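All protein chains but one are shown in place.
So, chain A:
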C-alpha cells in the first residue's frame, strides 16, 4: 500500500469505531504538541506498566495504550478459579485508573505496524503515529505442533492459558466430570508462559477433586523431563493429595503428538490416553501481532537489545513481556512488569537525549499448592555482555523444609502479590 492510498483510507475512516476506554483523557486533548509520542500495544502485565511508568517519569510524553479488550482478565490466580476458590470477576480490571493518569487508552486491535513510517493501524481503521512503539502482545499458539489441534478445537479441548472464556470452559468441564474420571493436563515444551503454571493448576484442581470427586485422577503429560519448582510441587502434591496427581515426563512417554478431539484421545509416542477432561496447553510463540509485524525470528520469539528491549529487527520498536527473548528471565507477569519499567526508563532517556540507564530486573512468582501452602521462586538479574543473567547467589525457591507458618505466610503473600502487582498496573 503506498502512502497516498493509505491517506485516503484513513480519511474515509474518520468516523472511527475505536472506543476511548474510560472517557477522554488529558493527553488526547493536550493543546501543546507533546515532547514525543509513545504508543504501547497490549494492556496486560507488560504494557500497562510501560505506559504508566513512562507517564510518571516524563509527563510531557504523550502515551497512548491500545488494547483490544475493554477489560483485562489476569492469568495469575486463574488456576484458583479452576480450583473453585475464586471467580473471574475478582481477576478482571478496567483501564480507568490509567486514563485518570492522563494516558490515552484506546480499545482497538492493532492489525498492522509500519516500522518505516512509524505508525500502527487498528482494526477500527484508526492510525496511531509514534516516535517510539512498545509491543507487549503476550503469547499465541503453535497449533500445528499437535496434529488435530486448532483454535476451533480449543473451544472443546480448552487451554485456559489466557484467562477468561477459556478458563470458564475448563471449569465447567471439571464441574461436569463424574467422580472417578481422569483429567489430563498436556504441558508444553520450553519456553512458555508461566513455567510453574501447569503444576500449580494440577494442585488447584486436586484441591477441588479431593473435596468433590475424591476418586478422580489427574495426569500431567509433559513434553519436558523437568519443571519449575519440581521438588516442592511433587512433595506438596503427595502431602495434600496422596497419589491423585501423576506426572509423566517426556522421556516416560508424556510427549503428545496428536489428538482426536471427538473421542478425547491423546496420542503419545508410546501410548494413547483417553481422558474425561483434557486441558491441552499448546506449544507457544510470541503473540500474533509480533509475528505479522516481523518482530519474531525463527524461534517464534522476538529478539531484543536486553538493555532497552528495542527490537533487534526494527528500530524504535520495543518488545516486552512474554513475547520477547529476555535472557535468564522466565515468561511471567512479574518479569513483564520489570521489563516494562526498564523499557520505559530507556525510552525516556532516549527521548531526552540521554544514554540508556543501567538496568535492574526482578522476577517473583508464587504458586498455591493448597489453601495454607504457598511456595515461591525469585530471581534477581543484571545485564552482562548484553544478556540478562541471574545474579549468582540470589533468588531461588522456597526451602523444602519450610514450616507450616512459613507456608501459610507464603500463601498470603501470593494473594498480596496479586493485589499489589495489579494495583501497580491499573491504578
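Observations, loosely collected:
Here is the rule we use: a residue touches a chain if its C-beta (ideal position, glycine included) is under 8 Å from a C-beta of that chain, and two chains touch if they have at least 3 such contacts; residues count from 1.
FYI, contacts and distances are computed from a predicted model.
Missing from the rendering is one chain, named in UniProt as "Cytochrome subunit of sulfide dehydrogenase" (options: "ABC transporter ATP-binding protein", "FtsX-like permease family protein", "Cytochrome subunit of sulfide dehydrogenase" or "Septum site-determining protein MinD").
Hidden from this view is one chain, which touches chain A at 52-53, 57, 334, 337-338, 341-342, 345, 355-362, 364, 376, 378, 380-384, 391, 393-396, 398, 402, 406, 409-410, 412-413, 415-417, 419-424, 427.
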